[in-house]
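Reviewing the structure listed below.
Only one protein chain is missing; all other protein chains are in place.
Take a look at chain A:
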Amino acid sequence: MGNKSSLFLRNEEIAQIQEETGFTPNQIERLYSRFTSLDRNDCGTLSREDLMRIPELAINPLCERIVHSFFAESNDDRVNFRQFMNVLAHFRPLRDNKQSKLNSREEKLKFAFKMYDLDDDGVISRDELLSILHMMVGANISQDQLVSIAERTILEADLCCQGKISFEDFCKALDRTDVDQKMSIRFLN
């Protein structure tokens, strides 16, 4: 019986977000009600903890990276509804006739690339890949094996022989992947 009457979006805000993200007004309202229910302290923005409180997200091996992607744009470690929606917009299906600049194949790939690029310097180094692998498998594969996996993966993908993976290398490596299918959430209008 949460009384959310004071927390409704204004029509202009909905229109603006629709313009930016391509979500329909109905979807925006539904996502807003999700946003406010995640916002435990009713302050209009979410903290990392607010997101981490979702159990299914918290058990995801990539949890920290996913949560971090929401805070990349913010400078005070809080994310407001517009920033929240901008991140989610990356996951709108490409086929959707209402195109927006956020859900193109390139944007989806960029999002995926940032998952690996821990220090945000535009390249994935061996150590970064190793940390991600470590997050994914925990203690179930030995460190030596992980090192060799990381080195081999970089060797295969690194086309400019810098020992690092640039965004171009990354796109090449995922050339034959159906990125749209892998990185799109089926929204029900």
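Structural remarks
The working rule: a residue touches a chain if its C-beta (ideal position, glycine included) is under 8 Å from a C-beta of that chain, and two chains touch if they have at least 3 such contacts; residues count from 1.
The criterion applied here is as follows: contacts and distances are computed from a predicted model.
One subunit of the complex is not drawn; among "Roadblock/LAMTOR2 domain-containing protein", "ER membrane protein complex subunit 4", "Glycerol-3-phosphate acyltransferase 4, isoform C" or "Translin", its UniProt record names it "Glycerol-3-phosphate acyltransferase 4, isoform C".
Contact with the chain not shown here comes from a single listed residue; of A:45, A:83, A:131 or A:153, that residue is A:153. Considering A:9, A:51 or A:123, the position touching the chain not shown turns out to be A:51 (whole complex). Residue-level contact of chain A with the missing chain is found at 1-5, 8, 24-27, 30-31, 34, 37-38, 51-63, 65-66, 87-88, 91, 111-112, 115-116, 132-133, 136-141, 144-145, 148-150, 152-153, 157, 170, 173-174, 177, 179, 182-189.
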